[in-house]
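Missing here: one protein chain of the complex. Every other protein chain is in place.
Moving on to chain A:
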Amino acid sequence: MTTLVRPPASSEAKKEQRRRGVTERQRPLWLLTPGGLLMVVVILIPLVLALWISLIDLDQYTLRRWVEAPFIGLDNFVESFSSGLLNSIWISVSFAVLSTIATVPIGIAAALVTQNKYRGRGLVRAVFLIPYVLPSFVVATVWRTMLQPDGVVNAWLSKVGIEGGLWLTGPRSYWALILVEIWAAWPFIYLMALAALQSVDHEVHEASAVDGAPWWPKLRRVILPYLRGPVLLACLLATLNHINNFTLPFVLFGAPAPEDVNVMPMIVYVTSFQSLRFGLSAAMAVLSLVLIAIPLFIYLRAVRLDVHEEGGRR
C-alpha cells in the first residue's frame, strides 16, 4: 500500500501567492508606453481636434488663423441636420446593411464550395479573391464604364428584351451602388467563413459521419453553428466597411452625387473639400460617429461577440 503524503499546503500557497503578486503588481506596464503614445498621437489627438473643429466656424476664411476661428458651440451640429445629414445617414446605413445581408449567403456558399479538397480548388480560391484584391478605384471605374447608358450591361439587357435605362443617376443609382459593393465585398465574408470552417475539428466531421447525418442537417446543426461567431464578426466589420466606403460612390457617380447615393462620406467630402466648411463637416462626421456607435453598441451587446469565449465553450 502506498500512502499519499499530503504536501505541505502552507508553503505551496505562499509560493503561489508570491508568484501572483509578481505578475499582477509588478507587471512592467511601462513597456506599453510607446504603443500608448502612438495611440494618443494617431487616434486621440486627431479625435479631440475633430471635436474641437466641430465647435468652431472653420472655413477658407478662417483657416489661416484656425486657432482664432470663432467658437460657435453647437451651431454646426444644428446646421448638419438641415443640410441633409440624416438623409445621408439613412442612405449609408441602409446601403451597408443590405450589402451585408446579400454578401453573407454568397460568402458562406463560396466557403463551403472550397472547403473539401478537389482538383483545381486552389485556382477556384484564387479566382474568388479577385474582386477583393482589386483596388476600389479600379472596380468603380470598370463598373462605371459597364453601366453607361450605352454600356455593356444595357447592351446585354437589351439582348434579352429588357430596357436598361440609367444606372448611374436617379433612383437606380442606389441599387447600382449596392450591386457593385456586393460584387467587391463578398470575398471578405468568404474569407472569414473559410477560416472558421478550417478550424472545425476533424472529430466533429467524423462524429457526424458515424451518426450517419445527411449533408443538410449536418450543415445546419453541426457546421453552421461553428461559423456563427466569425460570421457575425465579419458582418460587423463588413457593415462598417460599407458605411466608410468613399472611393466606390465617388468614382461611380462623381461629386455632386445624385441624391439617391449621397452617402455620408460623400456629403462630408463635399462639405469639406468643395464647400470648404471644415467646421460643419467635422460636426457631420462626429454626429455620424455617434449615431452609428449607438446601434453598433446594441449589436455588440446582443450578439455577445466574443469568438474566443465561444470557441472555448465548445
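Everything that follows uses one rule, which is that a residue touches a chain if its C-beta (ideal position, glycine included) is under 8 Å from a C-beta of that chain, and two chains touch if they have at least 3 such contacts; residues count from 1.
Here, contacts and distances are computed from a predicted model.
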Per UniProt record, name of the chain withheld from view ["Extracellular solute-binding protein", "Carboxypeptidase regulatory-like domain-containing protein", "Lipoprotein" or "NADH-quinone oxidoreductase subunit M"]: "Extracellular solute-binding protein"
Sole contact to the chain not displayed, among A:V152, A:A209, A:A255 or A:A302: A:A255
Candidates A:G36, A:G122, A:P135 or A:P171 - the one touching the absent chain: A:P171
Footprint left on chain A by the chain that the document does not show: 41-43, 45-47, 49-50, 53, 59-61, 63-64, 66, 148-151, 165-166, 168-171, 240, 243-244, 246, 254-259, 264-265, 268-270, 272-276, 278, 281-282, 284-286, 288-289, 292
